[in-house]
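What follows is a short report on a single structure.
In this view, the complex is presented without one of its protein chains, the others remaining in place.
Right after this comes chain A.
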Amino acid sequence: MKTDVGITGAVHGHVAHDSAEKHVTGRADYTDDIPEPVGTLHGYLGLAPCAHGRLTGLDLSAVVAAPGVVGVLTAADIPGLNDISPTGCRDEPVFPEALVEFHGQPIFAVIAETRDAARRAAELARVEIEPLPAAIGIEAALAAGYPDVTAPLVLERGDVGPALAAATHRIRARMTVGGQDHMYLEGQIAFAIPGEDDEVTVHASTQHPTEVQQMVAQVLGVPANAVVVNVRRMGGGFGGKETQMNLFCVVAALAAKRWNQAVKIRPDRDQDMIATGKRHDVVVDYEVGFGADGVIHAVDATVTARCGFSADLSGPVTDRALFHADNAYFYQAVRLRSRPLKTNTVSNTAFRGFGGPQGMIAAERMIEEIACALGRDPLEIRRANFYREGRDLTPYHQRVEDNIVGRLVDELEASADYAARRAAVLEHNARGGIIAKGIALTPVKFGISFTATHYNQAGALVHVYKDGSIHLNHGGTEMGQGLNTKVAQVVADAFQVDIERVRITKTTTEKVPNTSATAASSGSDLNGMAALDACEQIKARLVAFAAESRGVAPEDVRFAPNEVRIGAEPVPFDRLVHEAYMARVHLSAAGFYKTPKIHWDRATGRGHPFYYFAYGAACSEVSVDTLTGEYRVDRVDILHDVGRSLNPALDLGQVEGGFVQGMGWLTTEELWWDEEGRLRTHAPSTYKIPLASDIPRIFNVRLADWSENREMTIKRSKAVGEPPFMLAISVLEALSMAVASVADYRECPRLDAPATPERVLMAIARLTGEA
């Protein structure tokens, strides 16, 4: 066979991010970099100074009189529906009319000639609120009998009560897990430009253009076809721009139409952190029954989440927490319950993992409990409970069919030299001293697909121009994950042309309608397939044309690198395209994809909600100063499964970045509200994400190169956005082991997250009886 010189940007290759060159030269445009039309106005939000109360007076006369102010917007100025609930719960007003439900809730907007003028003026509002009792945290909300913001879920299999009663060992305890701010480096931003009639165009940094379109339309009271939403790229999203951008876009669009000028809204970092939702903090009450061999017989657990004042995405988030409360382990009998609890805080939202991490961490805590109780290496307990043939039914009655977690863990155990290092850690700790060490190896199994089945669809639009250049558009949004690069690779591969020929364009509701959020790690799975579908349609037309024009059979037409072989004749791609155009062949196609196989019945808690699972394993080693609680992560080894990687370079980046972000969640990132319900960690000055100097001293990350998705996904790859986040649970487990060493590992330290040095120190004090 003649060997072809391959194309550039082929699938499975280490292709650089398509915007890399623009990024390194500062020429990549974000929403804030779009040139502003003359007369552009700037908006700023005014926030409520009380966590819960009746809004009895809102005097904005001083605001309106302030220099540079053009006007203000309140609930009374909304022509359409005053609601931006993404799930149609009607519980999230743009601006409240009568009731304030969290400290920092936006209650009005100021529009001014400059951003500075708007910010200053916003401070001049006179707000009268008649306070009502407020519940800030989970305990308080439970005590006050607060309702759930949305219907809870129960997953049940087997008879939990008797199974618990019959188990040799039984442990019942509680775990508290903190929330997390997204801290995307580019904050929320919306820029609206009024159009003719009822039209408006919004440029925004959103993961969900279609939802913004729908929200703007509903609030303005216009049809969706009057609203265009554009997203070129985001400076990070992580779930924080899935629904949270709606507010800013809606207000910018309202103002743009009202004053018939372009309007930009960019909150400062403090307002961004105060007024937008975060990862849910949760309390997990668990009871686990197990045998002397460490095998789990029964689990009964309730995950209670601080949801904030409205439902937002808390339903699906807490559902996903339950879907992952098994992690990679088979529970013979199980009952899992969610409590999506209302509180007087900002409405919590999507964040990488979408509740999955909060469920999974409880599974790992239970393993740790068992290991401590039996005096065994937690890794042995993990292995004893892995899903495998015959023990493969999840709490939601989906069978786990690709049991590769055992292989991943075995390989990582060997490559990280876990056994010898654990022995060394034990020996180090036995010698005593101020520095205690810990090591832990934990697995990840993460379900891929939106559990809202209708979200698992995508569209793409591909044009081949008559000069042979290709225009690619799809419904996904680029937030740094490299989605555009991967989809362009798929298109280049389909036509067998160099990737430079494929131009990736901004995401816009004008080209691909009715898209889903770029979320749930599904971006390349869905949009890659939709783009491929579009390419296949165009290719089929080109093949038919080529075969007919040369009088050969369609089977004898083949797309080779940068040329098409028609029988024995090689025709350059450009030339064939031009010939096809002259022969009036349609060179544009809209592609579509919907994930097969999935179904889910929430009422019965049964179904096949996930198309497949992505796996990984991580081994972390830490050193803890037992006098101060401070620690370092000495070494981390990761082996992660992305199926057949579409782009190993981008995937490794996702694994590393996800891990470090997860480490932040479990170590340094602490959200803290005072009794009044004021978020006190509302800027990077007090809210600490990992720095370059915090990452593991030794950091070995590999992809499982043997893995291949057993489902027919795009080029047999697997999703990668969220799963690696949970590899960081190994850090918490390692810290916990170091803490446990001070009492000879007899007692589970029950180290809650985030394990800040204070919390580590308190756990040590508890174990040594000095608390």
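The criterion applied here is as follows: a residue touches a chain if its C-beta (ideal position, glycine included) is under 8 Å from a C-beta of that chain, and two chains touch if they have at least 3 such contacts; residues count from 1.
The criterion applied here is as follows: contacts and distances are computed from a predicted model.
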Protein name as given in UniProt for the chain not displayed, "Lipid-transfer protein", "Carbon monoxide dehydrogenase small subunit", "DNA-directed DNA polymerase" or "Sarcosine oxidase subunit alpha family protein": "Carbon monoxide dehydrogenase small subunit"
Of the residues A:64, A:452, A:585 or A:649, which one touches the chain left out of the display? A:649
Tell me which of A:657, A:677 or A:754 is the one touching the absent chain. A:657
Could you tell me which of A:50, A:190, A:502 or A:701 touches the chain that is not displayed? A:701
Among the options A:29, A:392 or A:556, the absent chain makes contact with A:29
Can you say which of A:269, A:376 or A:678 touches the chain missing from this structure? A:269
Extract the touching residues of chain A with respect to the undisplayed chain. 16-17, 19-30, 32-33, 182-187, 233-238, 268-269, 479-482, 649-650, 652-653, 656-661, 683-685, 689-693, 695, 699, 701
